[in-house]
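Before we start, here is the structure in question, set down as structure tokens.
One chain of protein is taken out of this complex; the other chains stay put.
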Amino acid sequence: MDAKLKPLSQSVSIKGDTLFSRRIGLKGARRIAGGLWVLGLFVPALFDNAWISIAAIFAIYGIVALSEDIILGRAGMFDMGHAGYFGIGAYVTAILNVTFGWPIFATIPFAILVSAGVGALLAAPLIRLRGDYLLVATIGFNAIFVLAMRNNLGGITGGSGGITDIGVPFLFGFQLASQSAMFWLDWVVLGIVLVLMRNLDASEFGRTLRYLKQDELASTTLGVDSRMVKTLAFAIGAGLAGLAGTLFAVQISTVSPSSFVFTESVTLFAIVIVGGQGSIPGVLLGTALMFILPQIFRDFAQYRYLIFGFAMIAVMVLRPQGLWPQRSVRA
Amino acid sequence: MGTFIQQVFNGLTVGGIYALIALGYTMVYGVMRLINFAHGDLCILGAFIGLTMLTSTAGSGHPGPALLLLAFVVAIVLVAAAGVVLELVAYRPLRKADRLAAVISALGASLLIENGIMLIWGPEVAVFPSGLLPRITWHAAGASISFVQVMIIVASIFLMAALYLFVNHTRFGTAIRAAAIDQDAARLMGINVNRVIAIVFVIGPTLGAVGGLFIGIYYREAYFTMGWTYGLYAFIAAILGGIGNIPGAMLGGVLLGLFNAFAAGYVSSSWQNAITFALLIAILLVRPTGLLGERVAEKV
């Protein structure tokens, strides 16, 4: 607490470094991820509008799934109401833009703060619920949110039809109206979120989440304020979901309750577990499987959920740790 | 006063159905610590199977109650079989795995069954035939109680009493209770835990199929997403009572049914569900493990 840790002199070889060099595979994977992200920037040049919009949707849901992974995969809290925070962000942007005439970019901080605030307010009392009970309570939150939107809460949410005609964002005087421009916006935000997530994993706060997940009692006796840390994790995860909500409102130009129903929360939950908890590539892979594959196999649309259901069972039975699990010291 | 009595009976009818379905959730949770998200869909599968039986035997000239009984028997047998297969394929391989893996497997099974129902019976609302049961309605103090309601309430009480006796006064019931407390210890005492789990996956879907068919008969309709709606309600009932606790599921079901009926009777019905979920969260805050659930202290 009191004494500052002294910085490391160059000559000392640190065990942490050895540990790190073992992760060359991980570093390599990061380089590949960076490369893929750069390649993604060329999607608008190579594909037609339908595909560009699919890629934009992937970026948006990728952010939501990564934010769910902070709460579920890293901190180990069973949040099955995540579509609610996503929806709050989308509604905040829609209401401020359509009803109050704010520019889209000005709504972003509010979308993040309101979602994060609701996440924290909800989490603070619920955090002491264990496992399945927290899961049920978050399902309840999601259901209440959707019903409130549907019943036109305060006369500003537009009921079942939601809010339409959301404006386009302006950046330095340029109108980001084309599908390509919106895609680049989504893609850049995804890039930023990926960097934030990587940093989180290498920070004390990120590690604290894992301590809590693995042994809460041991963590608290090491000085971890579990209530504070868990509430904060909920707020950060919800805030990032709210950010994605803004992007979603812009992309679709309409927000309605049906986009944020409990089934969406289940899908996000499944993405994290099927992809691999706490694993950035795993979660993105999961997002791609859940949101891109269905677009490719549109002819089989009516079998979509049947196949999903089957795949979820099959993946869990064959690979309970997920498709691309997080690197772990456990062999 | 008339409204009050009316809502009590409406609530008890729905509550009885919730309780029947909730028992399936709670028994599986008690033994396996798993939320069987597919349970609600299994129940509605029962409703559809029963409906198919009723429509295909209608006009055969046999008396209505006999046809109804046949529909129940066929629905129970097929749904119980589906339950056993579900456990074998989707849950048994994951018994030692991370609990979340089983949760996802259960959600997958739910999607599979729900969409299977849609592909077989179609996405439209299916209507139950009328005239199966005597159209008797009793009127008292401004309330009217139908024969269907009385049948559902009586049958629910009978089935719950039977389950209670089975679990508390038979050897097999003892085995179920032992496995719920400690699977390993039960195994060491010579209890075949696999068989206990298989039996739980027969009993739960059996009660669930009855509950599902009751839903169809009471509301005279069935649709493929019904499993989620009613499954979630029954599940909330199980949580309210304290999941894993059999009397808790019964109590939770009846309380939730009554609460819903009064919320619908006195408050706007468009907010009814929101109020139910708010109640759920409030109860969890006051009693984090439900009304009859036990607090488990961690041994250090």
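All chains are identified by letter, namely A and B, in their written order; residue positions are counted from 1 within each chain.
The rule is simple: a contact is a pair of C-beta atoms (placed from the backbone, for glycine too) under 8 Å apart; a residue touches a chain by one contact, two chains touch by 3 or more.
Keep in mind that, in the parts below, contacts and distances are computed from a predicted model.
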### Query
Can you tell which of "3-oxoacyl-ACP synthase", "Heme exporter protein C", "ABC transporter ATP-binding protein" or "Succinate dehydrogenase" UniProt lists for the chain that's not drawn?
"ABC transporter ATP-binding protein"
### Message
For a quick check of understanding: of A:N151, A:T220 or A:T263, which residue touches the chain that isn't displayed?
### Response
A:T220
### Task
Return the single residue from A:G206, A:G237 or A:P257 that touches the missing chain.
A:G206
## Note on the structure
Contacts from chain A to the absent chain lie at residues 1, 4-8, 12, 14-19, 22, 196, 199-200, 202-208, 210-211, 214-215, 217-226, 232, 236, 328-331
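The criterion applied here is as follows: only the chains that are shown with their structure count from here on.
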### Task
Please name which positions on chain B make contact with chain A in the complex.
29, 35, 89-90, 93-94, 97-105, 107-116, 118-119, 232, 235-236, 239, 243, 270-271, 273-274, 277-278, 280-281, 284-285, 288-289, 298, 300
### Contact set on chain A toward chain B in their complex
78, 125-126, 128-133, 135-137, 139-141, 143-144, 147-148, 150-151, 217, 266, 269-270, 273-274, 277, 302-303, 305-306, 308-313, 315-317, 320-321
